[in-house]
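For this view, one protein chain was removed and the others were kept in their places.
Showing chain A:
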């Protein structure tokens, strides 16, 4: 229980500190009071708004952000980066942290570029080296350690390079079809209400495709995403706590059984059943409180370590202040849990009769007949549900989580009952005595089968799930390293560059696996409803979001291998120029915009309106390394629209890849390249970091499971020793007693871990089938290793617990334990 409370206190404190840090650092997250952004070049109307705001601002700054290639001229290394071309004194809040510290000032005066530290490390570059961006060469003014709103995590995926915006035009990086994000940063005088300004301008901004972010909206969105993370981790911690609760319930059950004689004596002396119940209730609640205090202290200590795990994933600096709120929550939880999970055993105290003093044997009371027991179970269920509701956003999720907990526990309980029944029915009478005795201990009175299957089974299910999910994620990526699959994607190729790049690729001996034209457009109307209509009508089934996105669309006359037609007819080409095109939608996109066969969609292709009808719906396998599209036009409609191209190829090795990338960057500086091998290593690193965070949390559950295992073995120690000593008295050799003990715990561990593995296999099969949509291929070797490790560990704990019996004379042990 202490560990469960510790996990939750640490997570609650993390959440508290994150909220506080986001509050205090929100301004540095966005770096300005207002960030207006758009993914298209501003129209005169948009420009009017942008310029008019400049008059109210005390400082303005402008940025163009896009993916581009960087070339380190000294080593010839190239990589796709996030280029941030800046004009003005942004950030207005927070600072660009650079090495040397003076580099930021140098950058603002136009002396070179700032390069992210991960890039500098990767290409072993130094300050003063030259890099090529587009057609221009720049000196590296400094290393960028931290920019406003940029997390270590984000810079691993797309490291940032800051360059002067004025140099963009000459660099040749900005071409037709280039996917540029335009940002306009404003700083207002203190006291200025930016949120009110944005509210006032909302409709106009929407109309001009301008998104507005203020300090308070950034605070809200960042806070929300991290609240989601901490809530998820709280649920993982809560499961660790529930495992501890099983331990609490089992310990109190045994404790109460041992105390029946004492209670009966007290009852003889005039103690009422209520008083007897209260004595032990107060005792257990006090122990629960002490456990909760210990958990809170441990959790607070663990919280100091959490920044080491999370800092890379966060865009803010984490503090580790003691959270009294989290400690309070932990204490309340600890007391509630000690109370609730001991209650089912404690209520049986009311039924202890004074007659027990006269009986040589204490009869087992039937708790199932006590209606209060069911009331206690209901209380526990209500407690789990309430806790889950506090962490989850709606009742459906709460219900699913609580149901999953109840089903898992019921399944584990059911399995242990089934195993006990099966062993009794199909008992192998022909086996050797020690094997039979070890096996039969699983169903004999006072057996530990249920408690161990619950605790060890759940722990195993956890370990396996983590393992399976991680291998599923990596298998998705490693499938792309298959030698038959493409591994390099060139994009942002202008139509005028297409032939030359194709020729260069072929001359290097690489195949052209795909050559796809891409046209950018926006959805203007769905069945005659525009974004403005939808916004006005709150009951409309269409979402305004459907109109916001910039769509990248292709045109062709056939389906690719990754596509499958699920309804309608795929139109290959329009018959006459005046015909309305019948486009094909990807199924989830169709669902998202609420469009079906026959619906009329009007697109704005860079100023030109093109009417279409939904002619077919496709299913797309997004896992393939190739270009896939939500929208496909037939030939003859947008063939001449402004477009860029994507070329997919396969390079044989890292050296060939580097040499080819250098040629492309030198000859076609605006073209960007995705090197899958690099992406693979980056994603692997990220998965490792995320995996570590999850493993850290799951570690609490596993350790709790082990502690429950050790304590349940310890609880039964005296009974086991008594039995083993008796066997020794009757002539059993050390080997026989050892074999019986080892086999009993091996069977227990094996059943518990197998049950956990079955749960994990079923759950992960469902995950693979319905969520990841990939075939589930568990690594059976790893499964076997997990099975052997957990069975072996359970056996080891059991043997260690019984070791005194093996070496000492029987009378000596009995005397020591009496």
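What we mean here is this: a contact is a pair of C-beta atoms (placed from the backbone, for glycine too) under 8 Å apart; a residue touches a chain by one contact, two chains touch by 3 or more; residues count from 1.
Throughout what follows, contacts and distances are computed from a predicted model.
Colleague: Pick, from "Fe-S-cluster-containing dehydrogenase component", "ABC transporter permease", "Putative ABC transport system ATP-binding protein" or "Small basic protein", the protein name that UniProt gives for the chain of this complex that is not shown.
Modeller: From the choices "Fe-S-cluster-containing dehydrogenase component", "ABC transporter permease", "Putative ABC transport system ATP-binding protein" or "Small basic protein", the unshown chain carries the UniProt name "Putative ABC transport system ATP-binding protein".
Colleague: In the complete assembly, which of A:441, A:460 or A:584 touches the absent chain?
Modeller: Final answer for the missing-chain contact: A:441.
Colleague: Can you work out which residue in A:328, A:414 or A:735 touches the chain that's missing from view?
Modeller: Final answer for the missing-chain contact: A:735.
Colleague: Could you tell me which of A:121, A:139 or A:726 touches the chain that is not displayed?
Modeller: A:726
Colleague: Using the document's contact rule, name the residues of chain A that touch the chain not shown here.
Modeller: On the chain A side, contact with the omitted chain comes from 360-361, 363-364, 433, 437, 441, 444-447, 719, 723, 726-736, 807-812.
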